[in-house]
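Working notes, structure below.
Note that one protein chain is taken out, while the other chains of the complex remain in position.
Naming follows writing order (A, B and C), and every chain is counted from residue 1.
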Amino acid sequence: MSKVNVNKVVVAYSGGLDTSVIIPWLKENYDCEVVAFVADVGQGEEELQGIEEKAKASGASSCYIADLKEEMVADYIFPTLKTGACYEGKYLLGTSMARPIIAKAQVEVARKVGADALCHGCTGKGNDQIRFEGAFAALAPDLHVIAPWREWDLVSREECLDYLAERNIPCTASLTKIYSRDANAWHISTEGGVLEETWNAPNDDCWAWTVSPEQAPDQAETVTIKVENGEVTEVNGEKLTPYDALVNLNEKGVKHGIGRIDIVENRLVGMKSRGCYETPGGTIIMEALRAVEQLVLDKAAFEFREELGIKASHLVYDGRWFTPLCRSILAASDELAKDVNGEVVIKLYKGQATVIQKRSDNSLYSEEFATFGEDEVYDQSHAGGFIRLYSLSSRIRALNELKK
Amino acid sequence: MSKVNVNKVVVAYSGGLDTSVIIPWLKENYDCEVVAFVADVGQGEEELQGIEEKAKASGASSCYIADLKEEMVADYIFPTLKTGACYEGKYLLGTSMARPIIAKAQVEVARKVGADALCHGCTGKGNDQIRFEGAFAALAPDLHVIAPWREWDLVSREECLDYLAERNIPCTASLTKIYSRDANAWHISTEGGVLEETWNAPNDDCWAWTVSPEQAPDQAETVTIKVENGEVTEVNGEKLTPYDALVNLNEKGVKHGIGRIDIVENRLVGMKSRGCYETPGGTIIMEALRAVEQLVLDKAAFEFREELGIKASHLVYDGRWFTPLCRSILAASDELAKDVNGEVVIKLYKGQATVIQKRSDNSLYSEEFATFGEDEVYDQSHAGGFIRLYSLSSRIRALNELKK
Amino acid sequence: MSKVNVNKVVVAYSGGLDTSVIIPWLKENYDCEVVAFVADVGQGEEELQGIEEKAKASGASSCYIADLKEEMVADYIFPTLKTGACYEGKYLLGTSMARPIIAKAQVEVARKVGADALCHGCTGKGNDQIRFEGAFAALAPDLHVIAPWREWDLVSREECLDYLAERNIPCTASLTKIYSRDANAWHISTEGGVLEETWNAPNDDCWAWTVSPEQAPDQAETVTIKVENGEVTEVNGEKLTPYDALVNLNEKGVKHGIGRIDIVENRLVGMKSRGCYETPGGTIIMEALRAVEQLVLDKAAFEFREELGIKASHLVYDGRWFTPLCRSILAASDELAKDVNGEVVIKLYKGQATVIQKRSDNSLYSEEFATFGEDEVYDQSHAGGFIRLYSLSSRIRALNELKK
Partner (left out) sequence: MSKVNVNKVVVAYSGGLDTSVIIPWLKENYDCEVVAFVADVGQGEEELQGIEEKAKASGASSCYIADLKEEMVADYIFPTLKTGACYEGKYLLGTSMARPIIAKAQVEVARKVGADALCHGCTGKGNDQIRFEGAFAALAPDLHVIAPWREWDLVSREECLDYLAERNIPCTASLTKIYSRDANAWHISTEGGVLEETWNAPNDDCWAWTVSPEQAPDQAETVTIKVENGEVTEVNGEKLTPYDALVNLNEKGVKHGIGRIDIVENRLVGMKSRGCYETPGGTIIMEALRAVEQLVLDKAAFEFREELGIKASHLVYDGRWFTPLCRSILAASDELAKDVNGEVVIKLYKGQATVIQKRSDNSLYSEEFATFGEDEVYDQSHAGGFIRLYSLSSRIRALNELKK
């Protein structure tokens, strides 16, 4: 593949080893100006500290930093949560949900600086390349996309470090790194090392944020969460922005060892990978939302919400956020979420978040109806007719069989 | 509704207060012979002790007891588990799965004794009436069905006790019973009492089998489970029948407080109810099966299995076991389960069953493919083409927009 | 069942035999004032002529007539069409879509006149009773519902006619009526008579509106339809309201024998029925919409639209219009329909409506991409990578098998 002509490229820059190499590599291989773009999605101060200087030291002509934290939680995470999406039954999509907003903000910078290309530092074996490029295709089909990991010959950290050293670009990255990690406000993922063999249990050091259930407090803690239109609006009586609510619940979750999962998942590129994910606050929020849904969604609506969850989990995982199908799914779940208002009390204890109390003004539960006495709304004699018709086709079919 | 003419009725008899009243009530109101049928589905020795005598003392002409334990686990529970069914995201369908096999065995007794009617002791507000009568419609559409709770005027335990006392029928049932419970080898359910208000947390006495996470051992325990064709065949290296495997895992689960859930669910009859369910061994088994599936099912197969699980959860909950649709769903999941072979190690600790190791000869996971180096099967340059085509419709659509 | 106390009831009045009997029957049996409500949903002038006088002659204290034609097409039919709903693969839901709007307008009259009950004339074996009462439950749960056909003893036309004669209520209904029919702007349905045996072919007189294909013109006619946001806005270049567009296309369809179907369908009450339906304009519209979708929906969106169509067909058929689930489905399809803009030419010939030309500014079809030459957007070498990853899990699975 011959290289395309590029004048100015915006690269999604993290400050890590890979993207530090990418900047000089782009300049050398594409003979173009390189603009660094840094997305603050809550990955933490440590990663962001001095990042503009670092980018420039690597050769970037400028560095744009966008604070996407509130927008990510409000416009990407909360809508996804309304669908109930949980990939392959376990994964709360932490990395997947962050990619579209990063890509979108990156495109905005590209438009602003008049770039003609976009670049990301994702490897050629993972999902993130698809998520970035899927967003680019939908938002900036006219811009070139450069994916250095699919182009260059560098195959080890050592080679990357050598590459920088040869060019006198300072880098504090260590030669060895056991795990590959990705963090944002919602979660941190850990892959590699001991996890590469599925028969190995995760080590203690596979977990980056949460304490182990064994080390969590012996005393349970409860937290009260208010839910409005399928979104968390208060924690323990305090009105909070979406991001602040998440941060608050992360702290509690981390302390009690909440939200660890260890799964083998199907990547979109056709292979499986194994990862450990920590989603402390998110796990608590999911429990809260599902509990309010238990009160307010009728049987058919609940079943559809479950189906939407499966569909959304694949769409979000597969990087299809900016597609008509994803918008359609989100419109459906948003409609259902209009009833999802209420309050829950969740007990946090040694790795588990358990809803113990719940209530809602929209609750379809009624003590009066559910118990065994008489009531106005439900006449037990109705059940006879209901069952008769409900099972009528079975009866007719069985009568046919008897006749044969 | 005028009463039908009945000569001999087979009643599903539990030995409890309700069905003890039903026997004399049937004789008085239908002027017919009453045959008691007791299903042993693992509800425990206590309930079964002396039950034949009790049935006869209540007026039954005879009492048939059927040991359905192995058949229930092998032919009803295991097939359901292959679908991944979990009603409304939480409930492992313990009561639902037992009803069809009880009804089927009851019909068999009815055929044997030449009965012309079937009777159950379910209330007119619950799901069980539908599950029994749905099975009856499919298996014995020619037999009458009598549902005393929808016919008689008795509305309290006190009235039921008086009814028996007036007829000198001995009964050890107490006047007050806080909770309504249903147990079998798979689970025990608890409804009523404090649970009737969703804002009340469950009391300690809401839980019948399991210790609380707080009282569970401070030391975790691991258990190794072998899975063949989607079914548990060995526990800790010991080959066990389906029922024995369940009993074995129940013991472990009970000890570690595994498998408690507290939910508000949609009953089929249109109302919601709140229940606490304990499924200790079942929860462990579900984790084991899902973990092997993580290794062996490809992305599309996994997604379909999730969809089958939702559908099956409703079918089983709704008493549609003996329908063409249910058979179709089970045929589909059985086909997928042919690959579900492997071994998992599960850690039990304070209420949680966590898979920490897993392996399978059918595993689609390969360390070689998943890691970042080169390999024979996966060429990173393929990803560029994949992504381009994968996102092609997004690109075309976006190019259209640019043109406008 | 003891009768409820009712002061004033609003009855859905058609002017036919059944509802003419219902008015005096209600007054006699409920000792209440009866208000007639007539919905004009395009059933035709003949049925509406002099209907107010007729209602009053039957004993109604007043008669409200609501023209619902435009609203029905715009707010009930068009949204349903966006989902692609076609019940059991054939039925375009003509009767089903009209029921919710009639029930809603009836409730509005009840509120206006301060009624405390609602009444419909649907039989106890059909779907319409559920559609009416489903709407009443959602819109007026506080009002009583009276369904005379499930209460009274009249079982034949003769008895109904006698009932009116005894009371000197004039009625022009004939003693025998071969077919049971229901008409509105969208369709006319025919049941009964020769159709009751599925092995009988429909007679010529089973069809009320359309000519037979044999009698249709030997010369084909074409019609051009403009579609905007999934709705028909122009016919042959003329801007038309939804209702007028339907009327226009009905005329053309009737002339060419378009839109006849003859099916056995599953009623919600558990039995099957056989009906002949004529939907001349509707069939043309469906073809037009599906053709534009072919141009603008991507593969995944198209598949979801098909799934929405199945779900919506059941929801609409089952009378679940005013439910959160239905609103959610409609929100999803409405989102997809935003791209459904374009123009089609349809050929009408002897029973068939065939799209022969189609175009759209949103078309994802591009001659340039689809043909075999080179282009900017699609590089054939991409396909190799795509296929490799697309089939990777098959390859890994097969390699596993080879190893065994």
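A few remarks follow.
By definition in this document, a contact is a pair of C-beta atoms (placed from the backbone, for glycine too) under 8 Å apart; a residue touches a chain by one contact, two chains touch by 3 or more.
Keep in mind it's a predicted model, so treat the numbers as computed, not measured.
Although one chain is not displayed, its contacts with subunit B can still be listed: residues 266, 269-271, 297-298, 300-301, 304, 311, 320, 323-325, 327-329, 331-336, 338-339, 389-393, 396.
Remark: the residues of subunit A touching the chain excluded from display are 298-299, 339, 361-364, 366, 369, 377-379, 381-386, 388-390, 392-397, 399-400, 404. In the full complex, the hidden chain is touched by subunit C at residues 1, 84, 88-90, 123-125, 129-130, 133-134, 137-142, 147, 149-150, 155, 192, 196-202, 213-214, 220, 262-266, 268-274, 290, 294-295, 297-299, 302-303, 306-307, 310, 314, 322-324, 345, 347, 349-352, 354-359, 363-367, 369-374, 378, 380-384, 386-387, 390-392, 394-399, 402.
Operating definition for what follows: only the chains that are shown with their structure count from here on.
Compared with subunit B, the chain whose C-alpha mean position is the greatest distance off is C.
Computed from the mean C-alpha positions, the centre of subunit B lies at a distance of 39 Å from the centre of subunit C.
Residue positions of subunit B with contacts to 2 or more other chains are 298-299, 363-364, 366, 369, 378, 381-384, 386, 390, 392, 394-397, 399.
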